[in-house]
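Following this message is one structure expressed as structure tokens.
A protein chain is absent from this complex, but the other protein chains hold their places.
We just call them A and B in the order they show up, numbering each chain from 1.
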Amino acid sequence: MEFFQSIDWMQMLRCFVVGGLICIIGQILIDKTKLTPARILVIFVTTGAILGGLGIYKYLIDFAGCGATVPLTGFGANLAKGAIQEVQNSGLLGAFIGGVKMSAGGIAAAVFFGYIASLIAKPKIKKQ
Amino acid sequence: MKHVGTQTILFDAPPTILETSSIVGPKESQGPLAKYFDQCLDDEFWGEKTWEKAESKIIKENVNGVINKSGIAATDIDYCFAGDLLNQCISSSFGLREINVPFFGIFGACSTFVESLCLGAVFIEGGAANNVLCATSSHFCSAEKQFRFPLELGNQRPPSAQWTVTGSGAAIITKQGTGPFITCITPGKIVDMGIKDANNMGAAMAPAALDTLITHFRDTGRKPSYYDAIITGDLGHIGKEILTELAETKGYNIKANYNDCGVLIFDKEKQDTHSGGSGCACCGAVFSGYFFRQLKEKKINRILLIATGALMNSTSSQQGETIPGIAHAIAIEN
Partner (left out) sequence: MKPIETKQEYSNYVDQKSPNSPILKNCFNAFWVGGLICSIGQILFDFCKFKGLDETSSSSIVSIVLIGIAAILTGLNIFNKIGKFAGAGSLVPITGFANSIVSPAIEYKSEGYVMGVGGKMFTVAGPVLVFGISASVIIGIIYTFFV
């Protein structure tokens, strides 16, 4: 209960709107170009990494919180942020360590849950 | 048998299509033609472990079905022509490995059914065989897996996309019979008009269908009105419209008697199949289930069946190649 009182609803609204807008960009790419889902994901993650590397993306994160970190651009920005932080700590070696270290949780979770899901689930036809 | 015009073969003693059989999957069983198919499955796996095994079982059971219906012994079948969409045609060769009939595996993408009828008819007319078995199959799930994306991927299908028909069509053609007769065939050329979008197969294949259609009329001197029905294999809603309009610009009005198996097999509004059905079984099952019966019951007497195929695979798509189309026409008359 105390937690719900602590939620910043304006922050939540900014998160919703920014996250939604980033998805709209993706939807326009899907409908207007003939890009496959894999290409769209790559465009988002690379754009995020570049914006993160240039130090621009963190302003969007400050503004929208998870509205900026949950979309794949945030995943890309996180990779870039990790690389830069680690370079600051350990030099050139950090360029190779930092990115994956920073996003290790997400990658490991996707691989692990993917494996578990394949053990349990059976492919099914789309009903539509 | 004689060669007329540029591409057409006319038969002197036309072979008879003795019997056909069709099996379709659950989605097709909810479509408008459901009652015409011999067997409707309620499970895409049909008790098998994989999509590929399921597709093999479909073609195997369908071939057994047509042999039973025809009343001739399997040992009296001289040759078999069959093919499907999977790499190296594994559904047909695995499904038919126990049937003990000399086997020709063929690939014409979704035009395979008519390709097999063409080859079978020529074999019979040439005296090489008395009875020939022609079969084809496709499966939505195995086709999606091979050509597109995993089934569980949350992507959107564009409005021009088509739905691969799960099922099989099979026919036995024979030398002596009382019809319906295969009177002539027009095997098609490969036509590529530069379409790259693998989600718009109808548009990629329509120029090939147009080429075969016009060549057929020119070679035989027949007019569109000669036929009770002109039926293409799987151009879908978009391809059907394109073919109708393009044929008109060339001076052939086919509006009155033209339709497409991909349009007929699904209810576009209710079943959300976008541009309609596709796949080898689209033409195969719709002809075997619906049109053959119409011919048998003399509701229609002359049909021009043009099966269309898109000769591409996922590698060629990824390499940015355009999609070559093909269309084979076969005239079946009482």
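Basically, a contact is a pair of C-beta atoms (placed from the backbone, for glycine too) under 8 Å apart; a residue touches a chain by one contact, two chains touch by 3 or more.
Given the structure is predicted, the values throughout are model-derived calculations rather than measurements.
Colleague: Write down which of B:43, B:76 or B:248 is the residue touching the left-out chain.
Modeller: The single option touching the absent chain is B:248.
Colleague: Going by the touch rule given at the top, which residues of chain A touch the chain that is not shown?
Modeller: Chain A touches the missing chain through residues 3, 6-8, 11-12, 15-32, 37-42, 44-46, 48-50, 52-53, 64-67, 69-76, 78-80, 82-84, 86-87, 91-92, 94-96, 98-100, 102-107, 109-111, 113-118, 120-124, 126-128.
Colleague: May I ask you to list the residues on chain B that touch the chain which is not drawn?
Modeller: 49-52, 145, 149-160, 193-195, 200, 203, 207, 238, 241-242, 245-246, 248-250
One rule holds for everything that comes next: only the chains that are shown with their structure count from here on.
Colleague: Could you work out how far the Cα centre of chain A sits from that of chain B, in whole Å?
Modeller: Inter-chain centre distance comes to 45 Å.
Colleague: Which residues, counting only chain B, touch chain A once they are in their complex?
Modeller: Against chain A, chain B makes touches at 26-27, 44, 51, 140-141, 149-153, 155-156, 158, 197, 199, 272.
Colleague: Which stretch or stretches of chain A touch chain B in the complex?
Modeller: 30-31, 34, 37, 121, 123-126, 128
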